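Heads up, one of the protein chains got dropped from this complex, but the rest are sitting where they should.
Entry: chain A
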Amino acid sequence: MGSTLAEKVWNEHLVRRGEGDEPDLLYIDLHLVHEVTSPQAFEGLRLAGRAVRRPDLTLATEDHNVPTEGVELPIADPVSRTQVETLRKNCADFGVRLHPMGDAEQGIVHVVGPQLGLTQPGTTVVCGDSHTSTHGAFGALAFGIGTSEVEHVLATQTLPLRPFRTMAVNIEGTLRPGVTSKDVILAVISKIGTGGGQGYVLEYRGSAVESMTMEARMTMCNMSIEAGARAGMIAPDETTFEYLKGRSHAPAGADWDAAVEHWKSLRTDSDAVYDAEVTIDANSLTPFVTWGTNPGQGLPLGERVPDPESIADEESRAATENALEYMGLRAGTPLRDVAVDTVFLGSCTNGRIEDLRSAAGILRDRRVAEDVRMLVVPGSMRVRKQAEDEGLHEVFEAAGAEWRQAGCSMCLGMNPDQLTPGERSASTSNRNFEGRQGKGGRTHLVSPVVAAATAVRGTLSSPEDL
């Protein structure tokens, strides 16, 4: 029997196969670090008198806490400032490369890794952040880890792990105009549920995936965790190689040829068997939005807010009731009638140049609705620069949106970009949990083009409504 893509990458990184109940020991090719989940890990190393085994396979950036305005000034919030300063000290003490605020390569870890060419097919990538699954778009086995594991990787460059099961997510057909990979992944999560991917690596495949750009693939892999999966993967192909070629950390010369030859072997064998399989019809998908407080609570934009009374299962009815109460929504309301206060375009899910371009395409010669504020936060300083080179910032500013510096920003509100209690957002980020974007804030997850159309109309909308 053949192997799946995930199994191939796993087997190529086996330092030691576990005996009996023992987990396998897996080698880690790239460890990304940020200020939130690392301080206690570095502290652990210090207490045990340990060094970072491979600083040359480790990269740090400041992203979760950083303000997106006035980045030339010290961070006003003393607690955030301490965390960022702690990362700087730790990186200096342990010899880890860091891209701090204001640096040309600073940005969200999951945007920075790929754009530097550090994320490569067939590698293992970890970070103390659940959205590390993003890097799976390159055919890397990439997953989020906790702080104890961050310390473990810093000390040993390995992780003890038990093999994941594999699930094929077949996405066949052609996406209609205005339907994006964000809509696809929201539909996948709504289909299999927030726990449906638990214990699995999802492998996205099929004609719709093959025709996606790298950035669209990253959006999809990014949200694998919202289906409970540890990782999402896509087999590398010409699109992947094209994206990587010439990037500063991509292989060059003879190394490039050797690498591509290896990368081409990273496909699921035709006789391999997945532990589970689901299929999504790409042709029938329409823009998707969430109405509830977890990413599985989503529906096509043309639908109405669900009615708890019509749900037979007691637990699911209660969950729906709780969600509607928190979200301040009435059952039966058309989703298109839901008015928002804020639109957030950004995050590791949808903060890349293509996302900004597609949103700017909608906003060109239009205005953000009165009483709606729109924040545009590029995923990295490099994305920001590229957008400015293309004049996109002028489109956003002319429309009345705020053009900000790079970071995680309102995706999780660890910096000053937050919702106030009861404030409602359409957000291109990944989580609509209670309070995620600010205490009492209400989040609807959407694609960049839906975000832009919503900003213009002031209610949840798709470009075809304009």
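By definition in this document, contacts are C-beta pairs under 8 Å (C-beta built on N, C-alpha and C of every residue); 3 or more make two chains touch, one makes a residue touch a chain; residues count from 1.
As a convention for this text, contacts and distances are computed from a predicted model.
Undergrad: There's a gap in the complex where one chain should be. From "Extracellular solute-binding protein", "Copper resistance protein B", "Sugar ABC transporter permease" or "3-isopropylmalate dehydratase small subunit", what does UniProt name that chain?
TA: The record names the chain that does not appear here as "3-isopropylmalate dehydratase small subunit".
Undergrad: Among A:67, A:413 or A:448, single out the residue that touches the unshown chain.
TA: Result: among the candidates, A:413 touches the missing chain.
Undergrad: If the hidden chain were put back, which of A:7, A:29 or A:183 would touch it?
TA: That would be A:29, which touches the missing chain.
Undergrad: Going by the contact rule already stated, which one of A:88, A:176, A:191 or A:247 would touch the omitted chain in the full complex?
TA: A:247
Undergrad: For chain A, which residues touch the unseen chain?
TA: 15-16, 18, 21-23, 25, 27, 29-30, 36-37, 39-40, 43-44, 48, 50, 55-59, 64-65, 77, 79-80, 82-83, 86, 97, 116-118, 120, 123, 128-130, 144-149, 151-152, 155-158, 160, 162, 194-195, 198-199, 225-226, 228, 230, 246-253, 255-256, 258-259, 262, 294, 315, 319, 322, 412-414, 431, 433-436, 439
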